[in-house]
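Reading through the structure tokens given below for one structure.
With one protein chain removed, the remaining protein chains of the complex are shown where they sit.
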Amino acid sequence: MDEKFDVIVVGAGPAGTACAYELAKAGLKVIMFERGEYPGSKNVMGGVLYRKQMEEIIPEFWKEAPLERPVVEQRFWMMDEESMVTMGYKGLEWAKEPYNNFTVLRAKFDQWFAQKAVEQGALLINETVVEACIVEDNRVVGVRTDRPDGDVYADVVVLADGVNSLLAKQLGFHKEWRPDEVALAVMEVLKLPSEKIEDRFNLEPDQGCTIEMFGDVTKGILGTAFLYTNKESVNIGVGTTLSGLMKAKIRPYDLLEYVKNHPMVKPLLEGNESQEYAAHLIPEGGYNSIPKIVGNGVVVVGDAAHLVNAIHREGSNMAMASGRMAAETIITAREVNDFSENMLDSYRVRLMDSFVGQDLKKYKDTTHTFEHHPQYFKEYIPMLNRAAGQMFTVDGTPKKQKQKEILRSMTENRGKLGVLQDLYRAWKVMK
Amino acid sequence: MHIVVCVKQVPDTKIIKMNPKTNTMDRSSAPAIMNPYDVYAVEEAVRIKEKYGGTISVLSMGPPPAVSTLKKCVEMGADDTYLISDRRFAGADTLATSYALAEALKKISSEKGEIDLVITGKQTIDGDTGQVGPGIARRLDIPPLTFVQKIKEIDLGNRKISVHRKREDGYEVVESELPCLLAVESGINEPRYAPLPNMIKAARHEPVVWSVDDLEDIDITKLGLKGSPTIVGKVWAPPKSEGAEMIEGSTDEVVARIVDLVMERKELFQDKEVQPS
Partner (left out) sequence: MTEQTQRRRRKNPAVDGPLAVYRGVWVYIEVNEGVIAPVSLELLGEGRKLADKLEVDLAGVLIGDHVRHLAKQVFEYGADLCYLAEDPIFEKYRSETYMKVVVDLCEKYKPEIFLYGATPTGKDLASAVATDLKTGLTADTTILDVDVETRLLEASRPAFGGNIMATILCKNHRPQMATVRPKVMQAMEPDPERDGKIIEETFDIREDDLKTRVLEIVKNVKRTVKMEEADIIVAGGKGLKDEKGFELVHRLAETLGATVGASRDAVEAGWIGHEHQVGQTGVTVTPKIYFAIGISGAIQHLVGMQNSRMIIAINNDPDAPIFQAAHYGIVGDAFEIVPRLIEAFDRALHGEEVVEVG
């Protein structure tokens, strides 16, 4: 292939598409490769799209993007086997423009977003796998695809190929992820009539809610389960660290079945029809796992760069933000015609200064803390449930005495000091 | 050599869901794909072009999303593509379809140059008739060669082509003058993985789209539902029988019962020679 491009983007997820969109908009000649039949066909996401970062790319996107429901309520469930303590926020201001965030089905959303990039002039090539970067003189100069006559060249290659990023690994930017750096998420889309969804989740037709579940639903393994409402379906999933699964010897889809059959969840799903099932890795190593993300003629964005905030399950927004920042850097680099690592490193600096780097840094120890101290999931959530149960059961015992008993039972196992330590540790990593 | 291939975009009937009450298709349940049999038609055109030179046009009739199918054809190696798309074409049976396609072929011929060969797939998976190809040929007054398994030779000098046509017990070698129409069987070739330059060309490609008004001298009464002699009287779910008698028990019992059932038809085995070993 003789034709040369300004930029090659590998992967048409939120990161790659955001990057291609901005580049094409600035008039650069961009080619974007996607191995799936179309963008989104292979993408799995629980389904919350954050307004802010998307809006920075396409203002008022909610007027035309294929969104499911604006989220008006976020619930948190601390679950035991037969009880739960809940917390949440519902705000009807979130039901109005400019909204807060949305549930989406990635298969539709990614396809639409990529089409927007195409309208800006980016060239989208589907069903094509990028197998390797072409490296000459210690510089990435293009990529090799799996198609006949499949080499293509560019000034910069953007790796937006998701969590597994084989390409970055080939370049030696990172090693195989450790099992505690990635979470395995399995999820299912379950079809349900919209009236049922609105009834069961107490919603108006144009409102959605999200439920995050902790505790018994992951059988004590570090992780969370989630349930999000779409227009005519719900997404249910569970994500846990790979190491936790391995230790507990539980198969991920068995865990998902467990969540679906949990007595607090089951009635919400009654009469559903399973539409699709998928499993996917989520980079959860956080700040400490961010690999090398800039090289000569190459930058890494999105999940491939491990940019996920596991605690607040933000990923697509960080992917988009990183894609945009990479694009801005490349546009500047092109003005001076310098695509060296030195020049492109301003992407990394920018990224680390932004909310992406800041947030990831803030939570950098969270996962490990929880993983190394299973008592948070194994003991405190059941304890919380017992406490609430006792407190709210009207049996003639004075409330004061109940509080005493609760405190005693809480400190029974770990002692007062232990509990205090735990609380401090948790506060430190989460604050 | 100017080859035109006719392709159709169809719902994937393999995964289509039917509404059991109304017996109508839930079109949204099935993605639109290029008619699988037409893939072979395009591939064959590309192979002919590789061997004998020339240019490949692709023609489709259908709603606007068919553009994606035409782009697929460019990925495979087609040069130009044409979509005739208009509400007035809708509801066409094979007679009306072949009329509309033949009219479009005439326009392609006058704009891009004489057509030497028209290629269609063996059949579509939705209409499922195999009648459109021969219909087009009759309307253009060129010979239809159906059930083509192989192209033996093209003699451009004498404007002749010879092909293998499938028969129930083998094949026949038929020679025809050019131009003619071939309806090709699926075994005729092995479609290849498209090369990258074609993918890039396809991503940039814009099919030519014509409405009824773009086809001069077309007779509107011969189009669409109005121009179709056949109508669908009724549709119903395929008949179901009452179901099998289930044979249960241990493997031994099951096997014994099957052997009994089969041996009741002893006559089936009587005239069979048993080779003395």
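A and B label the chains in the order they appear, each numbered from 1.
The criterion applied here is as follows: a residue touches a chain if its C-beta (ideal position, glycine included) is under 8 Å from a C-beta of that chain, and two chains touch if they have at least 3 such contacts.
Note that the structure is predicted; figures quoted are calculated from it, not measured.
**Q** Just to confirm, in the complete assembly, which displayed chains does the hidden chain contact?
**A** B
**Q** Tell me which of B:9, B:57, B:81 or B:146 is the one touching the absent chain.
**A** B:146
**Q** Which candidate, B:47, B:88, B:112 or B:165, sits in contact with the chain we can't see?
**A** B:165
**Q** Considering the whole complex, not just the chains shown, which residues of chain B touch the missing one?
**A** 11, 13-14, 16, 18, 23, 25, 93-95, 98, 125-126, 128-131, 133-135, 137-139, 142-147, 162, 164-177, 180, 187, 228-241, 243-248, 251-252, 254-256, 258-259, 261-263, 265, 268-269, 272, 274, 276
Please note the rule applied: only the chains that are shown with their structure count from here on.
**Q** Between chain A and chain B, what is the gap in Å from one C-alpha centre to the other?
**A** That pair's centroid distance is 44 Å.
**Q** Give the list of chain B residues in touch with chain A in this complex.
**A** Those in contact with chain A are residues 192-197, 199-200, 203-204.
**Q** Where on chain A is chain B touching in the complex?
**A** 1, 3, 31, 123-125, 128, 145-152
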